[in-house]
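Reviewing the structure listed below.
A single protein chain has been omitted from the complex, and every remaining protein chain is retained in its original position.
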Amino acid sequence: MENLSTPSTSNDSVGNVSVDEIRKDFPIFDRPADNRLVYLDSGASSQRPRQVLEAMDRYYSTTHANVHRGVYRIAEEATRLYEQARVELGEFIGAPNPEREIVFTKNATEALNLVSQGLGRKILTKDSAIVLTEMEHHANLVPWMILKEQIGFEIRYIPFDSQGILDLTDLDRLLDGASILGVTMIGNVLGTINPVADLARAAHSAGALLVADGAQHVPHMPTNVEELGIDLMALTGHKMLGPTGIGALWAKESILDLMMPFLGGGDMIEDVRLGGYSPNVIPYKFEAGTPPIAEAIGLGEAVRYLKGIGMENIHQHDHVLVEYAMMRIAERFGSTIKIHGPQDPALRGGLLSIEMEGVHPHDLSQVLDEYDVCVRAGHHCAKPLMKKLGVGATARASFYLYNDTKDVDALIEALAKAQAFFA
Amino acid sequence: MENLSTPSTSNDSVGNVSVDEIRKDFPIFDRPADNRLVYLDSGASSQRPRQVLEAMDRYYSTTHANVHRGVYRIAEEATRLYEQARVELGEFIGAPNPEREIVFTKNATEALNLVSQGLGRKILTKDSAIVLTEMEHHANLVPWMILKEQIGFEIRYIPFDSQGILDLTDLDRLLDGASILGVTMIGNVLGTINPVADLARAAHSAGALLVADGAQHVPHMPTNVEELGIDLMALTGHKMLGPTGIGALWAKESILDLMMPFLGGGDMIEDVRLGGYSPNVIPYKFEAGTPPIAEAIGLGEAVRYLKGIGMENIHQHDHVLVEYAMMRIAERFGSTIKIHGPQDPALRGGLLSIEMEGVHPHDLSQVLDEYDVCVRAGHHCAKPLMKKLGVGATARASFYLYNDTKDVDALIEALAKAQAFFA
Amino acid sequence: MNGLEDLYREIILDHYKNPRNQGELPVPPAHAEEGHNPLCGDEVIVYVEIGDGKVKDIKIGGQGCSISRSSASMMTTAVKGRTIEEVDELIHRFKVMMSLEESDGSKADPNAEVSLDEFGELAALQGVVKFPVRIKCATLPWNTLDLGIKKVLAG
Partner (left out) sequence: MNGLEDLYREIILDHYKNPRNQGELPVPPAHAEEGHNPLCGDEVIVYVEIGDGKVKDIKIGGQGCSISRSSASMMTTAVKGRTIEEVDELIHRFKVMMSLEESDGSKADPNAEVSLDEFGELAALQGVVKFPVRIKCATLPWNTLDLGIKKVLAG
């Protein structure tokens, strides 16, 4: 225990790089040591390294112009940088044809709306069925509910068990006659790493497409859409060291070709007449209007940064921190703190939803903040899941490459203070 | 003429501030004088002053966190900054209730899609009619065509005359039975300033709502939605010194209340159950997922910058440059260069579509770029208009507060070189 | 921890741990109004029975944080037995105390005199104003009561 509360620094590195070194890249952590920002909310949004900020500033300061339409050099260069970011992101997730299969959106939510309105509207009718899970984020629930209001179809849900693990007992029955299976790759409340490859196989045998919500997975684990057998995947930039205002949908070329246009406007057309329009080729067909150019470039830089550290290293690091945090919480708080989701750290991503007996998550988060420990309190945009857990809110601590055991220790101490305060 | 080609610097100020001073705020213009970037494509996208870049960097470096969901201080501060940008933008366009009437989107295009899917889907049926103009940007055409494919209704068009001015002779007949009149406030190819207040009055007498595309107006002229009688207006950040990835819809509170949700996901809900959802209050009802937070903050800073210079001064400055450019082109090139749109500079915003006899716009733009003069060549996302003009493309020069008569002079010289090259 | 002690006054923690008027009322004669804080998941159900122009009885269901629960608890003791006019006035004054901007968009006067006397224990919630995110927690039960009364009166 002694040894745990003053951990050897050897734990505090990601691959070969020490967390202290990594933190130097993040301007927000540039504070005196006795005023450390213990940021444990990367599950909601990560911080950005200066490399990303500099890439965007450099773009704005040297080559900004609208893309895809200019003949002059800075417009050409802007277009090149934007398209290069597309390729970099695509390669990062193992897309076979990055330049045609990545559609930039403003966030993961827009990407999932594009799936429901572009694919769902095309292949679903009122007699169709789709399958989701009870642990989905609202971003993978509400777009389907909106489409259902418009055209009608059945939505079925895969339940999860008391460990927060998907219960696949009835999977074949649920998939029977379904056209789409939508699943979050890592649950944003429970932390569960879902068996996406198995689900993809099951979906495909049933003739359904697998739509993956990669918002929590892509930033934290190696992600290869082809190996996992995914058909469409949404991701979001601000959770993976990129800027706000950018996300993406990846989908197989044949699926993107099939999908209906969603947002209409400039760039997504091949021709427009007063009587109608014809859509452009993919991926432009889905990118209406001026895209988030600087944001795409920033995301490309974020991808380079993550690749530099190594996604397997990041996953490993998340795992070490979660394991350490779970152990310390159990030791220190016993049954007065409950951790939702899988009790085996190997089954989870780098986040923990904490329930402290007698202290509401808001109050917990408020007291933690007093000690510069930032955790998220609320329903985490997963209200159906919360209802099933029987709680209105949880306090969630989530880790990333710039966190280390010092952050976990600070969390533990702050939790103890909160418990004392409300005792 | 002598005097024109070496203009007195007194013309080269915006209000009290000299263009040379203004240019110092824009890093992209930080080049040696003999290598001046003659950027005449602000109609496609403007450049950004360092104040805007610094505001975003400051945000990322000190207070970034996801908005609306965190109890801890930096999340609270992020939320405050984001909401403050909403109010600043709303006040800038004269919104009566800025905090409830501004919906942040990724660009003007998304805003207009929100109008068609949120309002159109609510009030239109297959027997309805809407009225647009023949000079609309694709952003105010294609969203309506997409909705028309989904639910059917009639689209009627107000024509324009040989001077690029809307022909309102048949307006009453066109509006008869129509529910919506959509119009661009300044035509992005012809430069025509449209009579929005008159159109709003006509629309209202016919029982129709006025949807204004403010993408070219808001950056260049004082805009007061209430005085103009507009019901809904789209705008885009990157054309008004703001970052890419941000735009907005303003609409009257009662209209936003009426509108159906569009994108579904986190933040736009009040409650979600497995069986369905209920939407949040405005404006959140329309802001699904993590919004472009840094971009909103950057746009707020851009608004402050524009207010500092003064929108009337900017409009005046645009006018001076357009008048000077038209005069010099007429003097130098006679009938070998045709300017589309109103021949009276008082009727136009700060842009000129140029047609040079015997030289295709692409080739023109290419040669101009060789002299560091950036103009846009193409259909400017207004293909129906181009068809009516009988051309495939035009070369468009557009001015902004950082341009001065030196830029016009450079344009004239480069045009002469191009003419010689292709002679 | 100065800020925290401002937020969590003793009386607030007391109402949180020993909430008054918890439970349900039979509907009818009572009316049940449900309120959500969409951003955090707090839920309150206000059971209110109105008769003779008064709040005859009131009870609170749902779940939430210390601020929303204690605010609800204090609210019940403050409004029970009062006339609708008094309750309306109290709701208004509570909102003025909580914020410059009401959730319905109307502006409250920041300089309005808020007499602490009339509020009694409620004044303890004043510390919430320094924590903008928590204002919604404090006002949730009040907005819900407000809506419930309006619905009852509208028939």
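The letters A, B and C name the chains in turn, as written, and every chain counts its residues from 1.
We adopt the following convention: a residue touches a chain if its C-beta (ideal position, glycine included) is under 8 Å from a C-beta of that chain, and two chains touch if they have at least 3 such contacts.
These numbers were taken from a predicted model, which means no experiment stands behind them.
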Exercise. So which shown chains sit in contact with the chain we cannot see?
Worked result: A, B
Problem set entry | Options A:18, A:97 or A:150, residue touching the unrepresented chain | A:97
For this session: Determine which one of A:23, A:68 or A:360 touches the chain that has been left out.
Result: A:68
Exercise. Which subunit A residues touch the hidden chain?
Worked result: 68-71, 75-76, 79-80, 97, 99-100, 253, 267, 269-271, 280-281, 284
Exercise. For subunit B, which residues reach the chain that was dropped from this view?
Worked result: 360-363, 366-367, 370, 377-379, 383, 386, 392-393, 421-422
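Everything that follows uses one rule, which is that only the chains that are shown with their structure count from here on.
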Exercise. At what distance in angstrom does the C-alpha mean of subunit C lie from that of subunit A?
Worked result: 37
Seminar exercise, completed: In whole angstrom, the CA-centroid distance of subunit B from subunit C equals 45
For this session: Mind pulling the residue numbers of subunit B that touch at least two other chains?
Result: 69-71, 75, 267, 269, 271
Problem set entry | subunit C, residues touching no fewer than two other chains | 39-40, 131, 134
